[in-house]
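Missing here: one protein chain of the complex. Every other protein chain is in place.
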Amino acid sequence: MKNDLTVFEQLESEVRSYCRSFPTIFTKAQGHKMWDVDGKEYLDFFSGAGALNYGHNDPNMKKKLIEYITDDGITHSLDMASTAKKDFLTKLNDVILKPRNLDYKVMFPGPTGTNTVESALKLARKVTGRTEVISFTNGFHGMTIGALSVTGNSFKRKGAGIPLHNTVTMPYDNYIDQTSDSLDYLERYLEDGGSGVEIPAAVILETVQGEGGLNTASPEWLKKLDSICKRWGIFLIIDDVQAGVGRTGTFFSFEPAGIKPDVVCLSKSIGGYGLPFAITLIKPEHDAWAPGEHNGTFRGNNMAFVTATEALNYWDDPNFEKSIQEKAEKITDFLEGLVKKYPEMDGYRKGRGIMQGISSNVEGFSEKVAALAFEQGLIMETAGADDEVFKLFPPINIDEDALQKGFEIIEEAVRSVAKENDLVTS
Amino acid sequence: MKNDLTVFEQLESEVRSYCRSFPTIFTKAQGHKMWDVDGKEYLDFFSGAGALNYGHNDPNMKKKLIEYITDDGITHSLDMASTAKKDFLTKLNDVILKPRNLDYKVMFPGPTGTNTVESALKLARKVTGRTEVISFTNGFHGMTIGALSVTGNSFKRKGAGIPLHNTVTMPYDNYIDQTSDSLDYLERYLEDGGSGVEIPAAVILETVQGEGGLNTASPEWLKKLDSICKRWGIFLIIDDVQAGVGRTGTFFSFEPAGIKPDVVCLSKSIGGYGLPFAITLIKPEHDAWAPGEHNGTFRGNNMAFVTATEALNYWDDPNFEKSIQEKAEKITDFLEGLVKKYPEMDGYRKGRGIMQGISSNVEGFSEKVAALAFEQGLIMETAGADDEVFKLFPPINIDEDALQKGFEIIEEAVRSVAKENDLVTS
Amino acid sequence: MKNDLTVFEQLESEVRSYCRSFPTIFTKAQGHKMWDVDGKEYLDFFSGAGALNYGHNDPNMKKKLIEYITDDGITHSLDMASTAKKDFLTKLNDVILKPRNLDYKVMFPGPTGTNTVESALKLARKVTGRTEVISFTNGFHGMTIGALSVTGNSFKRKGAGIPLHNTVTMPYDNYIDQTSDSLDYLERYLEDGGSGVEIPAAVILETVQGEGGLNTASPEWLKKLDSICKRWGIFLIIDDVQAGVGRTGTFFSFEPAGIKPDVVCLSKSIGGYGLPFAITLIKPEHDAWAPGEHNGTFRGNNMAFVTATEALNYWDDPNFEKSIQEKAEKITDFLEGLVKKYPEMDGYRKGRGIMQGISSNVEGFSEKVAALAFEQGLIMETAGADDEVFKLFPPINIDEDALQKGFEIIEEAVRSVAKENDLVTS
Partner (left out) sequence: MKNDLTVFEQLESEVRSYCRSFPTIFTKAQGHKMWDVDGKEYLDFFSGAGALNYGHNDPNMKKKLIEYITDDGITHSLDMASTAKKDFLTKLNDVILKPRNLDYKVMFPGPTGTNTVESALKLARKVTGRTEVISFTNGFHGMTIGALSVTGNSFKRKGAGIPLHNTVTMPYDNYIDQTSDSLDYLERYLEDGGSGVEIPAAVILETVQGEGGLNTASPEWLKKLDSICKRWGIFLIIDDVQAGVGRTGTFFSFEPAGIKPDVVCLSKSIGGYGLPFAITLIKPEHDAWAPGEHNGTFRGNNMAFVTATEALNYWDDPNFEKSIQEKAEKITDFLEGLVKKYPEMDGYRKGRGIMQGISSNVEGFSEKVAALAFEQGLIMETAGADDEVFKLFPPINIDEDALQKGFEIIEEAVRSVAKENDLVTS
């Protein structure tokens, strides 16, 4: 039997997780489609948790990648100079940074999201000479001890096995209620020499909290936060690992707020093809690293340079952002409609861009929706502290038909769950 | 001008380092050879700091990789089940674990060395319910805060910007002198309820310290450490990221000591082709993870599964280990000869397997040797707290001729530096 | 010249502070009066920052103390049993605990406020098995590292020289504004598994913040906090070092709220005569200490047992509390009148009981008032992060005339400062 998960049960650690929600063996993928070993086709509304914004195995990137490998292009080069790296740096600057009037220096940490976050925290502490970092409720920044210390989730934090230090959690936008401004809290703490909260080296946040339940920070809130940071000489670090690279409708998620963070963390889709890759963007005046002060074996993943460079061609097209935004509106409309049509769900729409979902107050509702959808061939994740949100994360270049097909499967799943008799509002 | 490093100076962060020691733009590589954009050929005695034990772009792996990409094999799958992953798990078990009578469960952390170390530390703390971890002088385990806290190097540690906690450094084998047993210290600290050192969750160490200057732990010392760990219920974690995968002459570096660590960290060459990859091997009785308790976007790097699986074919051949060991002996002989022949170097041989070098007591000697060698087309790194060691790290499957050619370049470089008049013993 | 401070300048450390605000050499004291070496008399509205609630050298205590010393009563006994200690335990139980339906066990830590706080924090962590402690903005609990970690003042915290860990500061009653309930913030953090704030071992607070600027927690707020603590199994620790022993009008400051804290910290006036003394009151079900787990050389200060026992006689008189409360009302009336009469002060009344003062928004106003008052023979302290509060802290048994005399000096000082032309509102 080909689709037998026994090998994983026997040989892989209990820590494995997504294979439990999506219990089949995948073997092939293209664009928004995946196939398992039984040949069953799936519509991917998950996109590697944001690592596959351009879908699976994009043909242009694939071509470039095969050429590169065929020609014995350098695969691994630590942080030596390579043509693939040079091309990436140049393209990133030409297509993304310069047009947005950004002059960031590019750092290559280890090729994962948590590594770019760790590098950002270190740099902020070094430059400011301060130790504390402020993060926000329900933020998610990674699993290594530095990144975990700024992550809110208590299950993940307990995994550290040690108390996590040098961080303070402040309330994210609209955390307590819609009427009070959560930044008033932060400001009061900073201004009051008796608050017990030191002026920090940095604040770190996502503009949309991908793992934390699709909470969004408004442009006004971000602007105000930015001005607080400037006032106190605090690094503003935007972790755009999940919300960046077009996911919210612009390349960087913070563009609508008109701010220029001191440091930007990118990973996931910056590599284009789903290859491990991460970069840390640093304002030149903060680039105070000593050579090799933060390093790592795979910071020079040349295959990822190749696909990342090719991926940036999408952004040459001035209509690309618009097309994402149009799809985002369709998703918004679909979800708003769903909320109205199925009051049994007791839900509300969250998120923005192609990073939206529904939070249901009914216990287990969202998980059931995701499970039913999977049976019907759609892969979709839940998020939030109690998995109360189901989350639409299709590729940002998905076509209209596939999007509609996904909507249908989801609505059908919602309809089924809504019919159940024993719904309990939590 | 093609070989122009200006782009890197302008756009890349100051943190870049190896491109400063090897200032050229590399573009192509095959086996033990690399070429820069000017077509100059280099003999690679560095091997990506141990990430390229099988050399660059191994033809068999390359073939499999191109086939996989061409067929739209899954590239990115988080930790969902995939055929590529299944094949890797099966092959690893069949070729490496079972024959060595090891029944480890395999965990896939983020694909870098520091991520596997972080996962190992978390697990040890969770299972034992203790917080402290003992590491050893001059150990190197990574740059994220958890891994950095068990790393000895003070420059790297300061980079944290915060005090590093929950760790104690004990003296590595032969740290103080050759006559006293450094484990006596450790034992005394554990036995004495007044020592100020708690019984730790784990000890973590490399059997050969790759970055720390090629210090080696003897099999007897490792055996004794293992028995101390068993006595006190301490996890023995071997970080085999650099010394593993054949680098010392056996697949795991600890095999000659006849021990079975509780956890083994592997990265670098486990992927075979230089692609980002890391695994954490865990004794089944310790596999106490909750699903998703430690996770990461790129823990399912399927291209690395493909090349890693192919790479393990090397180990099907019973003569492979022997061939490595023979080469290691040649390196030993060459280095011992060099030490005798050039007393001006005031050096001594260090390391074992294909992980040897010379530590020179003359200030700057080793750095000059490496620089001269580079001019002559050989890439070689220095190690140790003061870069006092030059380090021979060719691929473990390098052929005889290339090895000899490397020896010649190195000897010539040593000869040149030895002739200088102003040598100062530090 | 007798009143020459040169010796202090030459031999005492720069850390000395009150002798700078009150630059004279004191030599004698009785009740609410102090005299310096020049024979100048001072009215003491400071009372050793709450350590002299019964005034200086109370005649009854003095008599008992001299008898005890004369008879060679045990002076120092570590924590061995002594008759003086037995008498104190019995009296405390009979006069204070039993009548208030409290069955606390009594612990004798080192004889200072910070030591009782340290013991309380340790016990809470031990019993709950948790590490974090929640304190409140502008709380003050002591100068040793454990107590300092729950103290808000940034100047004091920086004195630690190391980051302070395992604590979270929450907003005290009315911290942000009068309309929102600051406990909503705390509750949300505890309820939300993604808040980044762990369920703590304890919350620690003063019901009136003596050093933090005379902020007061309302009975309702305390009751709600108590119920939150009960819900989550969190130790409620009331630090009654300054506000306890009658200072607010009842023996314990928390009596009006009708709560029974898990742990109560007492020091300062519990000794009666100003001798070093501290006790930690512990609910019997939490008395999980192992013998000697927390100790100290001077936990058996027998002279303080003697005076403390005698002091409790005040509380035999059912009218004693009433008399304090009447004086408190007079102080309230006086201060409210002052605020109205001198709008130049831009002040408002703070605190409760005989622990009240005026916070002036005019830069330096309160400091000037205190300085002028000192010139006129009244000793009075300022408090708050910017010393913006002047603080009336006479003995709680001060007589009517002395109180009036103090009022006059203070009003005269306020009048003088209010007349200045260059008042700047901060």
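In this document, chain identifiers A, B and C correspond to the written order of the chains, with residue numbering beginning at 1 in each.
One rule holds in what follows: a contact is a pair of C-beta atoms (placed from the backbone, for glycine too) under 8 Å apart; a residue touches a chain by one contact, two chains touch by 3 or more.
Keep in mind it's a predicted model, so treat the numbers as computed, not measured.
Shown as candidates are A:Pro23, A:Pro163 or A:Pro219; the residue that touches the absent chain is A:Pro163. Per the touch definition above, the residue from C:Leu43, C:Ile282, C:Ala328 or C:Met345 contacting the chain not shown is C:Ile282.
The missing chain, though absent from the display, is touched by one residue of C:Asn93, C:Asn174 or C:Ser218; that residue is C:Asn93.
Where subunit C meets the omitted chain, the residues involved are 5, 7-8, 11-20, 22-30, 34, 37, 48-52, 56-57, 62, 65-66, 69-83, 85-86, 89-90, 92-93, 105-115, 118-119, 121-122, 124-126, 131, 142-147, 149, 155-156, 159-162, 165-166, 201, 241, 267-268, 273-276, 280, 282, 287-298, 301, 303.
The set of subunit A residues touching the chain not shown comprises 162-163. Those residues of subunit B that touch the chain absent from the view are 131-132, 135, 137-139, 150-155, 157, 163, 165-169, 171, 175-176, 180, 184-185, 188-189, 192-198, 212-213, 384-386.
Assume only the chains that are shown with their structure count from here on.
Two copies of one chain, subunit A and subunit B, touch each other, and the residues they use overlap strongly: the shared fraction of interface numbers exceeds half. Its C-alpha atoms superposed on subunit C, subunit B is turned by 180 degrees; the angle is given in steps of 5.
The distance from the centre of subunit A to the centre of subunit C, with each centre set as the mean of the Cα atoms, comes to 49 Å.
Per-chain CA centroids place subunit B at a distance of 58 Å from subunit C. Separation between the centroids of subunit A and subunit B, computed from CA atoms only, is 31 Å. The multi-chain contact residues of subunit C, meaning those touching 2 or more other chains, are 163.
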